[in-house]
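Pasting a structure here, questions to come.
Not every chain is included here, but those present sit where they belong.
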Amino acid sequence: MTPDLGPAHAIIRRGLVLTILGILGVGVVMVLAVQFTPVEARQGLAQKIFYIHVPSATVTLWIAMPLTGLASGLYLWLHDLRFDRFAAVSAEVAAVFCLAVLTTGPIWAKPIWGTWWTWDGRLTLTLFLFFLLLGYHTLRAALRDPVERGRFSAVISIMGVVLVPFIHLSVYLWRGLHPQPIIMKPSAPSLPPEMLRTLLTGIGVFILMYVGMVTLRYGIQLVRDAQEAADAA
Amino acid sequence: MPLADPPLVEARGLARRYGAVRALAGVDLTLRRGEVLLVLGPNGAGKSTLLRSLAGLLRPTAGSVAINGRMLTRDDPDARRPIGLLSHQSLLYDELTLLENLILAGTLYDLPDPPARARAALTAQGLEHRADDRPRSLSRGMQQRAAIARALLHDPALLLLDEPFTGLDAVAGDRLRELLREHCTEGRGMVIVTHHAAEAWELATRVGVLLQGRWAFESPRPPDMAQFHRVYQELARG
Amino acid sequence: MGRMLRLVLAIAGKDIRLELRTRTSLLSAAVFAALMLIVFNFARDPTAVATLDLAPSVLWVTVSFASVVAMNRAFTVERENAAFDGLLLAPVSRELLYLGKYLANLVFVLVVEAIALPLFVLFFNLDLSKALLPLVLTLLLATAGFVAVGTLFSAMVAKTRFAELMLPVLLLPFMVPPLIYAVKVTVPLLAGRPLSEVIPGLNFLAVYDVVFLTLAILLFPAVVDE
């Protein structure tokens, strides 16, 4: 019997729309950043990448990772494969965004620090968070048994979430080159209003993109799982 | 069923998939004290998978197992206590001597005076003179006997045996049958997986045939083994 | 309570005895330490590099190597004859099982450190008169942390071969923070700076240990329950 994939396809469509909106949004942010935001005094145009770098980083650390961890925890608790599926796709998107951070970062670093990369605490940890996410997916690909796959990847992603605070605090802990928090900090954001506005728009757009991509992948995964179940039966 | 006396094993709708392979596809099993179930089935039928699920070593994809009415799914150490499993592997550490292996097991099961119990178990298997050897340095049949000693050490109320007679010589085989007959008193139960019904026919009170992860036959022990064997051949070839 | 302790010790003791039988990991760790020292000795141009600038790095590289070896060891010994199933079958709660394995790994790595430390003191002729205790403390705290995570992940190895593939990659991110701190603490210590400088570092390590040990204990059942 072939299961009814109607709802799955609906989800895919919804996800697609949101993702496209998100991508358009990124364009808008760039325009905002270049046209309607004052050029930062010391860094000049190089600082414009800020409006991509920070949102992608913030969404990775404070939205994608926590949700992945939450879903994983729920899976371990309730053994419901839907949570596992969500965790998996969310982790995928997290990996993508983390990659965005790891590319925009160096692009920014080159003009400012004169080098693409240093083994600064935050940089190192972010890189390894990315590795961890890669490992997470390699493991999922390697394990054919759904139960086991769910358990192991849940454990890994939960451990990964615990890295987030370390990454955030790394700038205080190791005082490397990387600048300190602007928004995610106790005191009020230290940023001129226009810049803040553009930054917040950027963060909003990336959240939208996260929701879109997760929905999309979740729908696709639904279809795949349904097919796999069909073959097995 | 009255909670006063829950069955020894209560398994409902056990299913287990390995990727595309369905090792178990919905198996129910109720085993009461004093019962001995003999399980036959072709290679790959799911016999070992069934035993491992009953022992709580495998979390089934679907279904549940209760031992003495206690679920195995959550981590409940005492629910595992009555279980004794003899699997395809010996569960022995190759770098520890037989005695050390059994003493460790005894300690894990909180037995009084593990060394004494360990020696007794080895003697019962005619391995007392090999107590200080490593499993690796034993002949295959001796390894099987060591594994049996470990499985029986805490004399478990529920004994799960996966092809217990493999590698045993005639003498050891008879000795094991004897041991199992004594072991299987009122309060205890057994599941024996084998390819040769004759090996344990006398012990059995029930007989089941597993085919592609399902019961193809499950009943009290038929009077005539030869006839049952024909039936089984039918099923297996069918 | 007494029972719990007995079980933990039984499990740890078994591991330690296994290691003493084969000694593989201990030896390869020791040999590796020796190799390091030799290489650095011949590569170092005494005029250019003061030993004191090398000591901390060399020490911590050895330690992290020893730990990785220990992790690999921890559950591969459980795989032959499916011995690990024996542990899982026993009426021992997963937490105690984890603690047993953890204890064994910890002891192992600490032994390696106990062997390595004197070597380094001699080789770099360091003066540890007042730095010794804090240094030992640092070793303890740092090791406790990543051994906790390592023990958790390496348990996957015992269950599926595939996980073995990932172990080092998975472990790395969690070794970095304590390692960085350990080094940052060791440097001033060996330079004979006042203890007050290293207190924050030690605090961080302690917090890290508590966080990840608790987390590992909580997640361990999910790893081993097939």
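In this document, chain identifiers A, B and C correspond to the written order of the chains, with residue numbering beginning at 1 in each.
Everything that follows uses one rule, which is that contacts are C-beta pairs under 8 Å (C-beta built on N, C-alpha and C of every residue); 3 or more make two chains touch, one makes a residue touch a chain.
Small disclaimer: the values here were computed from a predicted structure and weren't measured.
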Chain-type multiplicity across the complete file: A x1, B x2, C x2
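Here, only the chains that are shown with their structure count from here on.
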Graph class of chain-chain contacts, one of line, ring, star, complete, other: complete
Chain whose averaged C-alpha position falls nearest the assembly-wide average: C
Per Cα centroids, the chain farthest from chain C: B
Chain pair with more C-beta contacts, A-B versus A-C: A-C
Distance between the centres, which are taken as Cα means, of chain C and chain B, whole angstrom: 39
Distance between the centres, which are taken as Cα means, of chain C and chain A, whole angstrom: 32
Cα-centroid distance, chain A relative to chain B, in whole angstrom: 49
Shared interface positions of chain B, touching two or more other chains: 59
Sites on chain A at which at least two other chains make contact: 147
Chain A-facing residues of chain B, complex: 17-20, 22, 59, 61
In the complex with chain A, residue positions of chain C that touch it: 149, 152-153, 156, 159-160, 162-163, 165-166, 169-170, 172-174, 176-177, 180-181, 184, 204, 211-212, 215, 219, 222-223, 225-226
Of all residues in chain C, those that touch chain B in their complex: 3, 6-7, 10-11, 14, 17-18, 21-22, 77, 80-83, 85-94, 221, 225-226
